[in-house]
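Heads up, one of the protein chains got dropped from this complex, but the rest are sitting where they should.
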Amino acid sequence: MSANWGTNIELSLFGESHGKAIGIVIGNLPAGIKLDMDEINKNMKRRAPGLNKMSTPRKEKDEVEIMSGILDGVTTGAPLCALIYNSDQHSKDYSLLKECMRPGHSDYPAYIKYQGFNDVRGGGHFSGRLTAPIVFAGSVARQILKQKGIVIGAHIQSIKDIQDQRFAVDINEEDLNQLLQKPYPTIDDHVFDEMQAVIEEARVNQDSVGGKIECAILNVPAGIGNPFFDSIEAHLSPLLFSIPAVKSVSFGLGEDITKLYGHEANDSYYYENDIVKTKTNNNGGITGGISNGMPIIFSVGIKPTPSISQTQQTINVKTQENTTLQITGRHDPCIVPRAIVVVESMAALGILDMIG
Amino acid sequence: MSANWGTNIELSLFGESHGKAIGIVIGNLPAGIKLDMDEINKNMKRRAPGLNKMSTPRKEKDEVEIMSGILDGVTTGAPLCALIYNSDQHSKDYSLLKECMRPGHSDYPAYIKYQGFNDVRGGGHFSGRLTAPIVFAGSVARQILKQKGIVIGAHIQSIKDIQDQRFAVDINEEDLNQLLQKPYPTIDDHVFDEMQAVIEEARVNQDSVGGKIECAILNVPAGIGNPFFDSIEAHLSPLLFSIPAVKSVSFGLGEDITKLYGHEANDSYYYENDIVKTKTNNNGGITGGISNGMPIIFSVGIKPTPSISQTQQTINVKTQENTTLQITGRHDPCIVPRAIVVVESMAALGILDMIG
Amino acid sequence: MSANWGTNIELSLFGESHGKAIGIVIGNLPAGIKLDMDEINKNMKRRAPGLNKMSTPRKEKDEVEIMSGILDGVTTGAPLCALIYNSDQHSKDYSLLKECMRPGHSDYPAYIKYQGFNDVRGGGHFSGRLTAPIVFAGSVARQILKQKGIVIGAHIQSIKDIQDQRFAVDINEEDLNQLLQKPYPTIDDHVFDEMQAVIEEARVNQDSVGGKIECAILNVPAGIGNPFFDSIEAHLSPLLFSIPAVKSVSFGLGEDITKLYGHEANDSYYYENDIVKTKTNNNGGITGGISNGMPIIFSVGIKPTPSISQTQQTINVKTQENTTLQITGRHDPCIVPRAIVVVESMAALGILDMIG
Partner (left out) sequence: MSANWGTNIELSLFGESHGKAIGIVIGNLPAGIKLDMDEINKNMKRRAPGLNKMSTPRKEKDEVEIMSGILDGVTTGAPLCALIYNSDQHSKDYSLLKECMRPGHSDYPAYIKYQGFNDVRGGGHFSGRLTAPIVFAGSVARQILKQKGIVIGAHIQSIKDIQDQRFAVDINEEDLNQLLQKPYPTIDDHVFDEMQAVIEEARVNQDSVGGKIECAILNVPAGIGNPFFDSIEAHLSPLLFSIPAVKSVSFGLGEDITKLYGHEANDSYYYENDIVKTKTNNNGGITGGISNGMPIIFSVGIKPTPSISQTQQTINVKTQENTTLQITGRHDPCIVPRAIVVVESMAALGILDMIG
């Protein structure tokens, strides 16, 4: 499994759900950045499990210990390694999972790829828990971006069939700050109650649901990106698809833009005083792979949590027979709320890598 | 602008719509591959313009001249450079486009990024014409993949609101061959007539429409890919987003999987004799970033062609005033049919890069 | 500072001499490798300080703690993170080194590059101590290479003016094993006494000396590598120059080949039974960037340790005046013996990255 990513900013991600620790190395950080650890921990908590009955009751403190790259709270320019120890390891018997492949999970392809040597406890390196170090790295990236005026925020665009509004064309920093205050950020304040009901129903039924997250990156100047392989989309999409359970990535209106006529889809330019704006932002602030100065808007689709307690049909790779499997333990009936900060973090890392 | 892409297979893409030539260098090709030029030219024609009134009447022969890497029609292992000369250059006056930014196009962000030095004639390096060398490279990749049994095919999933069926769970090579025979491949033979009517209506109205393309990659063995930054999705998505006008990329059911319950979304495994299959393929043959042996299914959303002849509102960056613009010339009212082979080509390049 | 390196095998190096810990992440390791920790620790000891009066008396146990990627002593295929805690931290006052730039060290360029934010304690991330995790990673690489029959060994080619013999054309695994037994490996058993005298003289004079290390990689099959940017030399040289104090890298006879005639420099091929060999190995087993099946031979030149206790002239960047500096503390009068295993480790990592 590859660990490394990035050019102007570098990551190396490691660890397994039930190993000693998970963590990340961040290379090419600028020197002299005073890290705001309160801000970082706030983000870590947004992702952490156990906050309510919509998420797994597993309690991980997700405390970050920085091993290098920092002196007196300020980056030295040297690679920063952050560790998160796994406190909540169970001596549970995982032998069943070595044989019976959980549907919707990485179990079977990983079994083939790593010839059965991969750590299956809690999903090993495939665990959603690996997004914790990504939130740490993303939070560091956000602090660097903030110095350049760039801010990022996201909301729950949908849970199953329940839709929130989409970002308005004139979305601003204040709007994002308001979303950040909400435990379950939606633009329409009432819609989350409906979403919550759907999630609770799934939980009661030992089932799960997914949804979509829409994210905005504000104040990226026009002229960032390139056509083809070095476009903004080409930079952000692999990061977003690296978030476990993400099955779609869209920019601007995404799939919905395919239902418009050209005269509707094209975003008309106009000068507002000296500033170039577009009347609509159907293209999500990007044309030709390059930012046009409007908010960069994208959304990701997250599938229902594959871990469900219902009995499922599957295979036993040891006996090579069809079988049934019931997964016990603690599962999120919906990971969408916890994934918001992960999406924001990936966006921060991708943009920071591009503006170097 | 970056030219290079890839690791196990390497690309370097160059050229402008109205320059001397466009082309591509392909590095790390295996030696000893006898290129089937007929097959390659068949693919080039699937992308070429001017075939009917749904596409631009511009006539480019798209004849490929191979400058290196081939001896007696067989790859030598050395980098292969393929050139396509631009035969249909007009001495048209492009000065208007240096000032008036076409909505929905790269004009304005490119103007900022390259300080006005970029070649605006026909879109320069941003032109959709640059997909011609990609189809060449993709066709070479497909011939290498074919030797490993891997085949690729796509169909028009939708044009504006008109939907084709989606690939069946047991899609096979014969199905893909049948699609390849059709000039406008849809699974439901009748649906293209409706699509054609929508496109024709847009053409008559000096407007344009977009749509979606669904693509299948068959016979990729289980165990290709890795979690996180080296997943199949992380490899394919930047290539797919490098196709001009692509605004969304989805794997499996994509956004639609967010509307299912977990027990529906999970693809149950079963043995069919010795072979592991899944009863549904909602995850598009990929879980945890790794292939599971089922067909890899993905789809892309393509926005309506931004070039429309209707008068549009925009800015003049020289006078710094708001203005209107009418783009004359030859435009595709819908590029989706021509983009099919481009999507297949990108899929081939991405998979070949992964299986090295 | 960049942390990451490699493609088929990936590294991410982090830590500072006097921080909490140093370490390395190794990505893309094959699954199922049973690590021989005794062998690894033997290599760690070959690099460790404090073994005799030729090296610094600083005592670091260099105990490796593996945080991820291993289950029951076997690689899982997931990124392996190895930590070495810094046990021997002193509360020494380093304020002088923030102002007075040590000649021959990274102090001044790092001060400029990182605007004074870099950790100067013990050299920070520039410390030779960072080669400890590299020896760990290299030792893992060697165990993977060993399964393919590839073995690596090196000897002290020179200390200052004292020269050892060079590897014979028929160097074999047994020869390398004998070198590994020696605390100070030289081919000519007697020559190390002379070398030791030179080192001791330098130590007594508060001075230092350098030397050369010649390394052999045996049993690399013919056909590894490529011309130009993907040659064996292009892969190994950046790794070798990443070893602090290395100022030259040579393949085969290196600079000495420039003194031969073409008819002497060319290595004539012959069949010994079915095996292709060359009568001489002046090209060090590589022509055109590709291995020819003969031992790969290279050598590195290591400058005298820049840390010497003599009074030196330098600048004070705070007062912006010329000044003198006397560096107290513990220094190696010659790091060449400890660098041998580092050179071998880099060779292992480079070759493993190439044969993937």
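Remarks
Think of it as A, B and C in the order they're written, each chain with its own count starting at 1.
Definition applied: a contact is a pair of C-beta atoms (placed from the backbone, for glycine too) under 8 Å apart; a residue touches a chain by one contact, two chains touch by 3 or more.
What you see is a predicted model; the values in this text were computed from it and never measured.
Listed residues C:S106, C:S139, C:Q196 or C:S345: the one in touch with the omitted chain is C:S106. Among C:N43, C:T186 or C:T314, only C:T314 touches the chain left out of the display. Only one residue in the set C:S2, C:S95, C:Q165 or C:Q326 touches the chain that does not appear here, and it is C:S2.
Taking the complete complex into account, residues 1-4, 6, 10, 12-16, 19-23, 25-28, 31-32, 65-69, 71, 74-81, 83, 113-115, 117-119, 124-125 of subunit B touch the chain not shown. Hidden from this view is one chain, which touches subunit C at 1-2, 4-5, 11, 13, 101, 103-110, 112-113, 125-126, 130, 158, 160-161, 202, 205, 207-212, 222-231, 233-235, 237-239, 241-242, 244, 246-255, 257-271, 274, 276, 278-279, 282-284, 286-293, 301-308, 310, 312-315, 320-322.
In this text, only the chains that are shown with their structure count from here on.
Subunit B and subunit C have Cα centroids lying 46 Å from one another.
With centres set at the average Cα position, the gap from subunit A to subunit C is 39 Å.
Among the residues of subunit B, none is in touch with two or more other chains.
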